[in-house]
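Single-structure report; data block below.
Missing here: one protein chain of the complex. Every other protein chain is in place.
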Amino acid sequence: MPQKLRFGAGLWMFGQFVDRYATDAYGPRVGTLEAIDRAVQVGELSAIDINFPFPEPDLTVGRVKEALAKGGLRAAAVTPVIYNRQFQKGSFTHPDAAVRRSAIERAKSAIPVAHELGADYVKFWPGQDGFDYPFQSDYVQLWDYAVSGIREVVTSDPKMRFAIEYKFKEPRIHILFSTAARTLLALEEIAADNLGIVMDLGHSLLAKETPAEEVQLIARRGKLTNVELNDNWRDWDDDLTVGSVHLTESLEFVHALRKIGWTGYWMLDQFPFREDPVEAARASIRAIRALNRLLDRVDLEALRAAQDRQDALAAQRLVQRLFLGELEGSR
Amino acid sequence: MPQKLRFGAGLWMFGQFVDRYATDAYGPRVGTLEAIDRAVQVGELSAIDINFPFPEPDLTVGRVKEALAKGGLRAAAVTPVIYNRQFQKGSFTHPDAAVRRSAIERAKSAIPVAHELGADYVKFWPGQDGFDYPFQSDYVQLWDYAVSGIREVVTSDPKMRFAIEYKFKEPRIHILFSTAARTLLALEEIAADNLGIVMDLGHSLLAKETPAEEVQLIARRGKLTNVELNDNWRDWDDDLTVGSVHLTESLEFVHALRKIGWTGYWMLDQFPFREDPVEAARASIRAIRALNRLLDRVDLEALRAAQDRQDALAAQRLVQRLFLGELEGSR
Amino acid sequence: MPQKLRFGAGLWMFGQFVDRYATDAYGPRVGTLEAIDRAVQVGELSAIDINFPFPEPDLTVGRVKEALAKGGLRAAAVTPVIYNRQFQKGSFTHPDAAVRRSAIERAKSAIPVAHELGADYVKFWPGQDGFDYPFQSDYVQLWDYAVSGIREVVTSDPKMRFAIEYKFKEPRIHILFSTAARTLLALEEIAADNLGIVMDLGHSLLAKETPAEEVQLIARRGKLTNVELNDNWRDWDDDLTVGSVHLTESLEFVHALRKIGWTGYWMLDQFPFREDPVEAARASIRAIRALNRLLDRVDLEALRAAQDRQDALAAQRLVQRLFLGELEGSR
Partner (left out) sequence: MPQKLRFGAGLWMFGQFVDRYATDAYGPRVGTLEAIDRAVQVGELSAIDINFPFPEPDLTVGRVKEALAKGGLRAAAVTPVIYNRQFQKGSFTHPDAAVRRSAIERAKSAIPVAHELGADYVKFWPGQDGFDYPFQSDYVQLWDYAVSGIREVVTSDPKMRFAIEYKFKEPRIHILFSTAARTLLALEEIAADNLGIVMDLGHSLLAKETPAEEVQLIARRGKLTNVELNDNWRDWDDDLTVGSVHLTESLEFVHALRKIGWTGYWMLDQFPFREDPVEAARASIRAIRALNRLLDRVDLEALRAAQDRQDALAAQRLVQRLFLGELEGSR
């Protein structure tokens, strides 16, 4: 009997969205506790990735923990905010040593919060670490700043797990941790057992990676901390519902997760600017479940045999039968 | 009762493939008549787009016609070869007036062949007309050469239909007729009733168009001569089997064709470098049929209502139900 | 003696920037009059494209006019804000007729402002008109909504000029007016003499157009209302300083503008998130001037001859000599 899937989400997907044009935002302000309420409404989530510090200065970790527990949720991760105004020119790689120090302290400040919430890991998403213009930076210096900054944080608490979430671009036009392979190289230099990778399906599509390939590359080195799912059009991190654009590659990603025996959360990371976030989360969960059910039905031996022969047409036929039904029908 | 779909193919997809690295080709030479035999083997094709001149100097149009008829095929189109060595720097836009003249004559030479074969149209695929380097060309001059050259050909025989097949790139790095909209602008300047557009699904994906949008733009102006189907990864014209990469967008393209009441051929244009071409054609036909069957089942009224509201999640749900089955199942 | 270049800028480039991550913005709030002050500080600008309504409810058009005049500036354009929260699902193409009506009224409301400010044109930038998901919209309906909405606005005042600024994407993932050619097709349907196109160099690069080609296509049809300059990495509208990434294509664009005898403004449209906007404007102006000076020195006859032959290497040599100096030097 297949194991029941467990779902989680970034809490931000239930918050307020803004961009550089709709500066009056895509909806009213949403507080942390209200966002938790929305997450609860989804009815299928069991874990949350939550940003710290909370936007509300007087909101305590205890209150958040309580609200999560009351809603049947727990914290999967705490993600320190190292990409807002203060860190606009970088967090771990900021040119100013004082700001680099602030980034490290900000990241460390998430550790006791993660302990208190019982979270599995602290996530680094250094979206401002990189550059915008040719010749702007000394790339070796950026790399060394990032490696040493992250090493300091992760070695400060060997009992906590940490993970880097790589992304090809945005908000920085060129982000340092852009791909799975580059991040794996950095992990080796950092050389800390408690540091892994969070792989976001959309970030991988954006980086023109083959997600099913990279997730196995990461897992094989024992570095897959968690996965986040969504979809996009491959030239921006659109954070759409799962499977809405890349159905076949999403199926292949799910297949890869099953191959490596993934039993962790299936996290959602979406930005439903113009949709209801609760419905958008449910749509993704339905899609993930349905993709898993499709794969329950696939003839795995036949698929393996086709892949052993690298037989594109045979493999495609097995896959298309899942999506398109009996292929031999007439019309 | 739905109309039976009629399929066709470019004859080249049953021939020999070569590229710049495997200069010994991906397989042995295949003559025109042998390629027709392969097309017949597919068992589902009824029409062919055929290049002229034939590679065999002594092969007559009569022989080809006979071979087609014997195999139950007819010519949908004749495509003059205006993109080989002689035309490497352009056909209608070649810098040398003598070569431009040759291109026009070459194109005209396809007209009597099309008449003799009973083909529906002569197709221009000016894949060498464009440029490779910045500053290489006077773009206005290129445009005028192309417009006047094509005008000369199409006005030379008002009883024949003609069509331009646009493509974003390859073999020329920048092709003049790159998108549906640019080609429609050229068509207006040429102002000939017997000239339309052949829209290749893969070329549209490559141009980062929304194929379902552009096919309606073309059709609405009465300019859709034919369609060709295949798939690719959106940064090259990979000419893979239909639906192998972009399943949802292929479905949407099929939906658009049904909306405009398409009763013409569903042409295949593939380059199965490493696959059996007969099997590759069958795979595409199976996919096109299956996509049509899925759409037979969609609740069109609900889809129209969702689109009237521009309700992404509702529309997605209708579509995903087709691909993924009942979405409400548990797991 | 060459004519003196005249520069302008979108006023927004001197304002506050925000994105979806740095929700506390990249800097403090900047009022309209303060932004005008910054524009004046550039010391080289003579015209402004200004959004309406102003963010400050009590700011009068008279005050703005005064502030511009005092700073030696005038309004080149007024751009109605039809892309904020209210219009997040579309302006002219919003699914709700009442919001489409609001968009039309909002656009019309900019006309008396433009008259009062003495602006040359009202600019439509319908960045929310389009779609995010496959199957979300009826593309024909979107097109018709946009055509009829814009027609209503531009025919309401034949004495005012109007222009559409096309853009490939953002904030909507797929924008209806995505390319020069599609916009020209819409212009024909709208069929209004007082409607043209504002071409943004970066938008053209983003759409994978050849900017020097498209600007001539537009100009030749008498539809070039204005140009905006900036640079990006071709997969997002990064709004960087002119020539910072695509030096050769920027030079070619400037060359094309000179060929069509451009005497209008050279407008800047930048988003210097992490740079000083006054300095970023100056950098672009220096680059535009320098590109013009380079072209003052080019042997136009030799370039024309090379382009007549479509001789890539000869044309490149002329261009590289401008950038790289004497090419024959040893080392």
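Per-chain residue numbering starts at 1, and chain names A, B and C are given in the order in which the chains are listed.
In this section, a contact is a pair of C-beta atoms (placed from the backbone, for glycine too) under 8 Å apart; a residue touches a chain by one contact, two chains touch by 3 or more.
Owing to the predicted nature of the structure, the values given are computational and were not obtained by experimental measurement.
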**Asked** Per the definition of touch given earlier, which of C:Asn51, C:Thr93, C:Asn292 or C:Gln307 contacts the omitted chain?
**Response** C:Asn292
**Fill in**
Touching the hidden chain, out of A:Gln41, A:Gln86, A:Gln136 or A:Thr155, is A:Gln136
**Complete:** Of B:Ala69, B:Ile173, B:Ala191 or B:Ala302, the residue that touches the missing chain is B:Ile173
**Item:** Contact footprint on chain A, counting only the chain that is left out
**Value:** 89-90, 95, 131-141, 143, 168, 174, 179, 181-182, 184-185, 188, 207-208, 210, 212-213, 216-217, 220, 248-249, 252, 255, 303-304, 306-312, 315-316, 318-319
**Asked** Can you list where chain C touches the absent chain?
**Response** 2, 4-5, 234, 241, 243-245, 247-249, 274-276, 279-280, 283, 286-287, 289-294, 312-313, 316-317, 320, 323-325, 327-331
**Asked** So which bits of chain B touch the chain we can't see?
**Response** 16-27, 83-85, 88-89, 127, 132-134, 169-171, 173, 233, 235-236, 238, 240-241, 244-245, 271, 273-274
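By definition in this document, only the chains that are shown with their structure count from here on.
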**Message:** Can you work out the whole-Å distance between the CA centroids of chain A and chain B?
**Reply:** 39
**Item:** Of all residues in chain A, the ones touching two or more other chains
**Value:** 241, 244-245, 274
